[in-house]
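Since the structure comes first, as structure tokens, the remarks are kept for the end.
Excluded from the complex is one protein chain; the other protein chains are retained at their positions.
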Amino acid sequence: MTSEAAAGPGASAPSAAGAAGGILVPRLTQSWRSRLFIVLGLALIVIVPTNVGSTYWLTVLNGVGVAAIAAVGLNVLTGYAGQLSLGQSFFVGIGAFSAQYFGGSLDLPMVLWLPLAGLLAAAAGGAVAPFALRLRGPYLAIVSLSLVFLGIYIARNIPSVTGGYNGTVVEATATLGPIDFERPTIGGLSFSREQGMFLLTWSVLAVVLLLVANIMRTRAGRAMQASRDHDIAAEVLGVRMLRTQVNAFVVASGIGGIAGALLAVNLEYIRPENFDVALAVQYLAIIVIGGLGTLFGPVLGALFVGLVPVLVDEISGSLPFMSEAGSDGLSTTDLTLILYGSLIVLFLTLEPRGLVQILRRTSVWLRSRRSPR
Amino acid sequence: MTENLQILVGGIASGCLLALIALGFVVVTKSTGVLNLAQGGFVVLGCYLTYEGRQSWGLPFWLAVVVAAILTALIAAIIEATVVHPVALRGLYPPILVTFGISIVIPAVAAGIWTTYQLTLDDPWGLDKVGVAGLTIAQRDIAVIVVTLVVLALFLAFFRFSRLGLAMQAAASDPEAALAQGISDRVIHMTAWAMAGALGAVAGALLATTGGGGVRPGLETQALIALPVIILGGLTSPAGAVVGGLLVGVAQQFAVVRVPDVLGSGFHEVAPYLLMLLVLLVRPQGLFGSAEVRRI
Amino acid sequence: MAEELRDDSAAQSLAVDGVSVRYGATTQVLDRVSLTVPPGSVVAIMGVNGAGKTTLARTVTGMLGYHGGRVTAGAVRWGGRNVTGRPAPYMVRAGVSQTLEGRRVFADLTVDQNLGAGGITRRDRRELRTRREWMFELFPRLAERAQQRAGLLSGGEQQMLAFARALMQSPKLIVLDEPSLGLAPKIVTQVADTIRTIRDSGTSVLLIEQNAAMALSVADHAYVISHGRVTRSGPAAELLADPEIRTYYLGLADDGARPEPAAAELGLTGGRAGA
Partner (left out) sequence: MSHHARKGFAAVAAAAALSLVAAGCAAQSSDDDDTPEGGATAAERELAAVPGFDPAAGVIKIGDILALSGPISATAKEQLVGQQIWFDKVNEQGGIAGKYKIELITEDNQYNPQLTVQAYQKIADEVVMLSGVLGSPSVKALIPLLDRTDALAVPSAQDPSFAKDPAVLPTFPSYQTNVTNAVSYLVSQDEKFKTARYCQLVMDSDWGIAVSEGVAWVTGKIGAPTGTIQKFAALDTAFTAQITALKNDNCEVVVFGGAANNLPSVVAAATQLDFQPQWIAEFIALATAFKTSDIAPYLTENMIFTGPGAKLDDESVEGIRNLLAGLGDTEITVQHVYGYMQAVATTTLLEKAVELGDLSGPGLRRAATELDSISFQGLGGDVTLGEPEERVLPRATTIYHYNPAAPSGLEAAAVGYQAPEGFDDHF
């Protein structure tokens, strides 16, 4: 049902949308299939890092995990509440520098710096929301983009926190009670930092997913979706538009802040320019490619955006017509960019409702093949 | 006084370039409702196709620019028809992201064809200048201003006097009603993209002149600078794009030299955005935008 | 009944033949609908909100694709040619014009420009000039306000402009979607008069109306659609006399709600739907 979301505010398939009724979040803890899903997910969080020996692939996957968290946040605002934003990297940046400030400069433990990063970003979201929400569509998109530029400008000018142009090494330590994610040991076995970071990042992602799934089942969450689907009707129905949209903004920014904090400890060195427009657009790309307004869309989208360039790069390196590194002509990265951009175009043209929809259709198709028996 | 006038003229010239790029955004947004992130790609194509026409085919400068504009317009129209149109009506996000995908592809293709070395366009102005009432103005800046005026005049004449222009206005006002009059949305969208392509190409050629910094990679990012301009002027208003461009161009030049250090480093980079936010606080639809836009 | 009418072999007759329509993969909106609009006639389609009237109009005018719908069965024939799935620009050139629900004038453009946009598919300048003159004759208010922005017109004037805009295309058939919606009763009467004038000028009319009283007052023939199917059809006079029609369609808009006899009795002015 959530796929209706992808039609977005602009589409007007008339009676179809009405008939589909309310948008339902997968009821995570009720059906046995979704329980199995959770269990499988949790298992993967342990199995993947312990079996992937390559720090490179773990780094890539950690990047995917962080991007997925930020995108899950953005998805609350854009996917569920229908507000197009190109400003998510601003909130991610706030989270990142807060993490370093609280965890590094003030040396607070992770149980404090991680939530504080989220809270600070959420507060910033709450502060700008009333202004941003006067605007719609492309206007909001570009105004939210200005947050990114303003953020970089501000960050450059408070070097005591951010290191200014030089950026800052991240000293915040990722330790939770006895578990040190930077040097994890389980039962006498020691693991690499990347393995620990995978555990941390993807566990937080799981928590954030659960959180969002549950928010969307609450009254406030339903109000967000109602405000997206039928702006005017929702207002008539008593959904307090402003408060609802501010809620969405706050949740989205807060989750973005948490992603930023994790980005900081993953990267170990951050500078204002990290949180630029390209990053903001990437988050938007992630949720649209994955599937707007769907729970797992951002995760699939992040996997796509994070892994496709890496995989294409692996392949294109072996193509005969590629130019040697250092010589003129089409470089491997150029080819990667061309294929990556083309894939985005292709996917959106073929299935504007995202990877989630493709997955769903595939599973329906598989089931329909099995059912005759 | 002279100093301020000198800065003003510089601001007007750079504002005109912003206006040309912004017009490209506006014509697409107005006619198709899509925020076209690939506009920067057209700037890149315009720059390199002009170079190709000038250096490889030996065309005179102006002819090279015209040829580059036509070719870029064709490419833009083809892109619209093949990949953008199928998603143009599917909500707000898919079309924006499709143009984002295109914006990734074009500079990479350009780098593959023309390398990333700096090149020289050999434009007619070079570093020539003229003295006017105590000011010295670069000829290239005068050319930029004149070209912008000419393009704007062509633009207005097109919308006022041509059937296609009327059709585009109708489509911008109400796409479904326009279709009901037999105005093909395919033709409208392709035309809008072609115009955006031509506008981007002309801007690209002017940016690639000696005074503009030469033929170089990375020109696609110039389009980003025009984003606050289109909001400032009103997303769907060609006049707004021009006024907004001039405002931003001039404001930015004065921000460089007339702003105290207290405001910190990088202020003139965010000045356009601050100006935009200021305007939006007063007029949420931008200077020239119509209030209906808010209902998108 | 449709069988008889289809025999009418005049060149410019519209025949909808067993058409089914879906939006997306699942939602079926029309189910084997058949109807005919003979040349020079007014045919009314009646039904409640969501019955499929507008979809039927879109099917005929080529607007279906724009809304993501498609014909899954049957055919639309115009003057004997199969025009199923043809887009609106094709239909307009073929002589089928339309007005949309809610009038949808180009608010930013002047009245004159609206007329110009309406006639944009016609290249004959002289024909356009005479058409425009005729429109100003037919709707004198538009002549007075030719240079005003259409958004500033009153609701009734906008409806007139919508008619005039569509008529600029010299159509053989005009499809009117809810022309009376949201208009004052007095204006509704004017609309009905205009529809008769259009018919008398030789353009046949397919009238989509919730206001059954108004529809039946101008129509020669009428169809009732419910849940995507034609449930009744016949000459307008016949339906007007039908007790069931009187109860459910002239009485009230709401499906199955208690009839309001008074409204049914009122005939022309009664039964303004929905709202």
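We just call them A, B and C in the order they show up, numbering each chain from 1.
Simple rule for what comes next: a contact is a pair of C-beta atoms (placed from the backbone, for glycine too) under 8 Å apart; a residue touches a chain by one contact, two chains touch by 3 or more.
Nothing here was measured: the structure is a model prediction, and the numbers come from that model.
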{"item": "Visible contact partners (per top-of-document touch definition) of the missing chain", "value": "A, B"}
{"item": "Selected residue (touches chain absent from view) among B:113, B:257 or B:281", "value": "B:257"}
{"item": "Those residues of chain A which, in the complete complex, touch the missing chain", "value": "32, 35-36, 39-40, 42-43, 46-47, 50-56, 58-60, 63, 164-167, 169, 186-187, 189-195, 267-269, 271, 273-274, 325-328, 331-334, 337"}
{"item": "Absent-chain interface as seen on chain B, which is shown", "value": "3, 6-7, 9-11, 13-14, 17, 108, 111, 115-120, 126-127, 129, 136-138, 140-141, 207, 210-218, 221-222, 225, 249, 252-254, 256-257, 265-266, 268-269"}
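Keep in mind that, in the parts below, only the chains that are shown with their structure count from here on.
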{"item": "Label of the chain whose CA centroid is most distant from the centroid of chain A", "value": "C"}
{"item": "Interchain centroid distance [CA atoms averaged], chain A/chain B, Å", "value": "32"}
{"item": "Inter-chain centre distance, chain A versus chain C - centres from mean C-alpha coordinates, in Å", "value": "48"}
{"item": "Junction residues of chain C - those touching two or more other chains", "value": "none"}
{"item": "Multi-chain contact residues (two or more partners), chain A", "value": "11"}
{"item": "Chain B-touching residues of chain C, taken from the complex the two chains share", "value": "61, 63, 66, 87-89, 91-93, 98-100, 104-109, 113-114, 116-118, 120-121, 165-166, 169"}
{"item": "Contacting residues of chain B [partner chain A, same complex]", "value": "29, 33, 35, 37, 83, 86-87, 89-94, 96-98, 100-105, 107-109, 111-112, 115, 117, 224, 227-228, 230-231, 235, 264-267, 269-270, 273-274, 276-277, 280-281, 284-286, 293-296"}
{"item": "For the chain A and chain B complex, residues of the former touching the latter", "value": "6-11, 78, 84, 131, 134-139, 141-143, 145-146, 149-150, 152-153, 156-157, 165, 277, 281, 284-285, 288-289, 292, 328-331, 333-335, 337-338, 340-345, 348-349, 352"}
